[in-house]
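After the structure tokens below, expect a handful of questions from me.
Yeah, one chain of the complex is gone here, protein chain that is, but the others are all in their spots.
On to subunit A.
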Amino acid sequence: MEFHLEHPLSHSPLHNNFNDDTDDDETLPHSLFLVEFQHMPSSHYFHSLKSSAFLLSNRNHAISSIIQYSRKFDDPSLTYLAVNYLDRFLSSEDMPQAKPWILKLISLSCVSLSAKMRKPEMSVSHLPVEGEFFDAQMIERMENVILGALKWRMRSVTPFSFLAFFISLFELKEDPLVLKHSLKSQAIDLTFNLQHDIRFLEFKPSVIAGAALLFASFELCPLQFPCFSNRIYQCTYVNKDELMECYKAIQERDIVGENEASSETAVNVLDQQFSSCESDKSITITASSPKRRKTSTRRC
């Protein structure tokens, strides 16, 4: 069974047979709230990226490589998972002088691991990597190093894991299904986009999920926003201040995106990098403001 970002734990097709577990979405996250910090890069990582242009450019290069290598899978969740592994790995290692080919090997191995979680029937062994040749043994060795650094916690707890839970807290009057669906799909799009922006590395996955949903609700149903935010704030596991801070960061990012004044934010630097090495139309994340960027598929 494939690994799903929204359900990091469920694993077997038998799951559908559990007729007495219909309230899974409400019960499952409690354990996820307790372990989510194990699936985040360290705060040290966030601070060094902020202060070192060199490290930041390493990360941006590695993310571009991941996007490039994972393109043939056509699966945004796979790419997301690989970038999650990358951040957690880079955060656990001290490598100020990583050579470009090592970064490429790390990126490729993150894609390989993520593919094994998501699409076990497909393999990365024949992926062309421009300018470099990595044989199976090198990838395998790097996979092992990454597995060790990540302590085999490959079922990453991400913001996606919390969306259903937060949405279940909302009381919706009209068209609840349609609205829930739109809220979720907007929050999903937003979460995909936030991953590359280092400002969001410091927030817990649940905080990003809550803030992304609030942001989506402000756009879709502003009248219900106060009620939604109360609901989320009342949740025992959520720190109100962190959530506010994250929400503000999303707002700021949105404004910057709309003005398109600053092209020097991390996101845009990254975009330019893609445009220089991508000619493929299948990834349309080059132009326009970050807010309007959509990845090709919405599933996760």
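Definition applied: a residue touches a chain if its C-beta (ideal position, glycine included) is under 8 Å from a C-beta of that chain, and two chains touch if they have at least 3 such contacts; residues count from 1.
In this text, contacts and distances are computed from a predicted model.
**Q** Name the omitted chain as UniProt records it, choosing among "RecA family profile 1 domain-containing protein", "Protein kinase-like domain superfamily", "NEDD8-activating enzyme E1 catalytic subunit" or "E3 ubiquitin-protein ligase HACE1".
**A** Looking only at the record, the undisplayed chain corresponds to "Protein kinase-like domain superfamily".
**Q** One chain is left out of this view; which of A:Leu113, A:Leu179, A:Leu201 or A:Ala249 touches it in the full complex?
**A** A:Leu113
**Q** Touching the left-out chain: which of A:Asn144, A:Gln234 or A:Gln251?
**A** From the options A:Asn144, A:Gln234 or A:Gln251, the contact with the absent chain belongs to A:Asn144.
**Q** Which is it among A:Ala136, A:Leu220 or A:Ile255 that touches the chain not included here?
**A** Of these options, the touching residue for the absent chain is A:Ala136.
**Q** Going by the contact rule already stated, which one of A:Leu9, A:Leu56, A:Cys221 or A:Met244 would touch the omitted chain in the full complex?
**A** Selected residue, touching the omitted chain: A:Leu9.
**Q** Over the whole complex, note the residues of subunit A touching the chain we left out.
**A** Missing-chain contacts on subunit A: residues 1, 3, 8-12, 14-15, 17-18, 20-21, 24, 27-28, 31, 34-35, 112-113, 116-117, 120, 123, 125, 136-137, 139-140, 143-144, 147-148, 151-155.
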